[in-house]
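For this depiction, one protein chain was excluded, whereas all remaining protein chains were kept in their positions.
Note that the chains are named A and B in the order they appear, and that numbering of residues resets to 1 at the start of each chain.
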């Protein structure tokens, strides 16, 4: 008994002492992000050649900067390598430490942690929901004046790509190509031929084809759903768009709520895809790799994916894409699509950087190399012009043509949600994929964060 | 002699480094959490003092209680299914030939030795509804009706994860029990055997009472391990579908890092630590007569 009292006493004492230290420390955090201070890795550092200027006496210290990006796909891996390789030539006098994060989830976690602790690198890739808290915390600078002054803005062929955030500022250097990414329904031609199936033109035909495929032991359609939440990020939106593109636009502008019958109907259609076994059982746990693998090994007939995977998808023989099956006779699937790019996507510059002007240059460099890489390796068109040679495959060409001819391009609704709403939205979207959760329940459960989101936006 | 044990300098040199290191890296980081729990805090800024609002929020949140309930389920499964199995295996093992003992000790530890990433990936493959070994085996033996979408169904997701977790640590617990049994002097057994007691009688009358302390230790370690469960859930189901398989720590992670409600996250953290303290206290006082130094 005596021990216990002592124990509590000691704890209380330690507690009081530490509260003092803790509070003092909490406030001072944030200013220690000295880019040069952290030790730089030899392997990760692209050292620039010493300046060739004859005036050796003004020997300048190299500008030390840190850049973080994710390298979740092979294209980005190659791009990161290019950034290291060309640094010396394009940005002499820069010493850049690259922090390359292997997965999108890791990258998101890193951004969150760094944002909280004030350790954001000088330049970093950001996009979608993780960018909002960073902007809100004032941790990134407005790039508008910089790129107007140095003429970088002129390199973008389509000014739409430079669309600012809702407050009129531009926080990230767009890479120019994400706008062209769109959700596609790829399919294995050989499977359809083998069973004498026609390409489904309407939603009902899709259900019928899927039934046949299931009977033959082939999975009709896969979509990545676990780490990359395909349902939340595009499938729900595609279903709304096929019914009425205006629904997506209105929801994006907060003009309607998730309880709108059209929204609920679209969500229920996703549920139905699971109930009718168009999507396989357990699709909710299908991660990116598994979905791609099932399609590539011809175990699944159709693959709903974003076109940034086009270059790896077309490595599978006998692959093509089809138009999304028609849901509403009034909406021609050939005329609507969803684009991907959102404001605040691209390379941002930390407001705590010691060398803001140089960091902006680095961000421009990063955006250009990304655009170059995605054009040359990823075969993706880009609004940020580079000297990349685009050697498009037939499939990629047709994808671009189809994209260009659509008259209505709906925004990637999910990317425009604030972080709270975004998390809840993805969570509920995964519930939809169990086939046991209805659009009505979804609308009810999303109501609270949605109200907060609407309030916050005003 | 007493001067030997009263050497102040030695006492200081022996105890201070541990206390400092431990306080600095384990205990100290808890305190900012306590402060944050009274604020509306988005991870970067204190957006005003909110008193007990965060506590109210958590206590009224059905998600939180659901995750707590999930933890309770995991604890119950591991305590009433996992530990008895481990104990029984240990008792059986004690009667086996040295070769078998050696083999079993080696293999039983394997899952605990391997990284969670590997274990989680393997169980994902096992539970896969179409190609996974589990459903395929069920079909083969004619129990097709029992097939489930193990990780994709809100009903079975948590039990499946719990099972994988349980499986990983059954062997470790068994080894702990086994070594406890080994430390019981052989003379006790011999006495019982002379009395003509069988396997069960010997164990119930002699081994179990002597094993009290070990049981308590394993119980504490295993209950706390279950309460802290995060990695398996994160890797196998991401807490889903929806929030079906979330544990308290997952919920904490979600509220703080995904929803940017660090105040709420801190409340969950504090409640968690308090709950763990209470539970350990209860085990210490209820399970065995003698107190464990804890």
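Please note the rule applied: contacts are C-beta pairs under 8 Å (C-beta built on N, C-alpha and C of every residue); 3 or more make two chains touch, one makes a residue touch a chain.
Please note the rule applied: contacts and distances are computed from a predicted model.
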item: Chain not displayed: protein name in its UniProt record ("Carbohydrate ABC transporter permease", "Thioredoxin", "Phosphoribosylformylglycinamidine synthase subunit PurQ" or "BIG2 domain-containing protein"); value: "Carbohydrate ABC transporter permease"
item: Hidden partner chain, touching residue among B:72, B:113, B:191 or B:204; value: B:113
item: Chain A residues that touch the omitted chain in the full complex; value: 3, 6-7, 10-11, 22, 25-26, 28-29, 32, 38-39, 41, 43-44, 71-75, 77, 97, 99-103, 105-106, 109-110, 113-114, 116-117, 119, 227, 287-290, 292-294, 296-297, 299, 309, 312, 315
item: Contacts of chain B with the absent chain, listed as residue ranges; value: 1-2, 4-7, 10-11, 13-15, 17-19, 21-22, 24-33, 43, 89, 92-93, 95-96, 100, 103-119, 121-122, 125, 128, 131-133, 167, 171, 175-176, 179-180, 182-183, 213-214, 216-217, 220-221, 224, 227-228, 230-231, 249, 252-253, 256, 262, 269, 272-273, 276-277, 280, 292-294
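Throughout what follows, only the chains that are shown with their structure count from here on.
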item: Between chain B and chain A, distance of the C-alpha-averaged centres to the nearest whole Å; value: 36
item: Interfacial residue positions of chain A with respect to chain B in the complex; value: 14-15, 18-19, 21-23, 25-26, 109, 112-113, 115-116, 118, 133, 136-137, 139, 219, 226-227, 280-285, 419-420, 423-424, 427-428, 430-431, 433-434, 436-437
item: Of chain B, residues touching chain A in the complex; value: 23, 27-28, 31-32, 34-35, 42-45, 124, 128-130, 149-154, 237-243, 254, 257-262
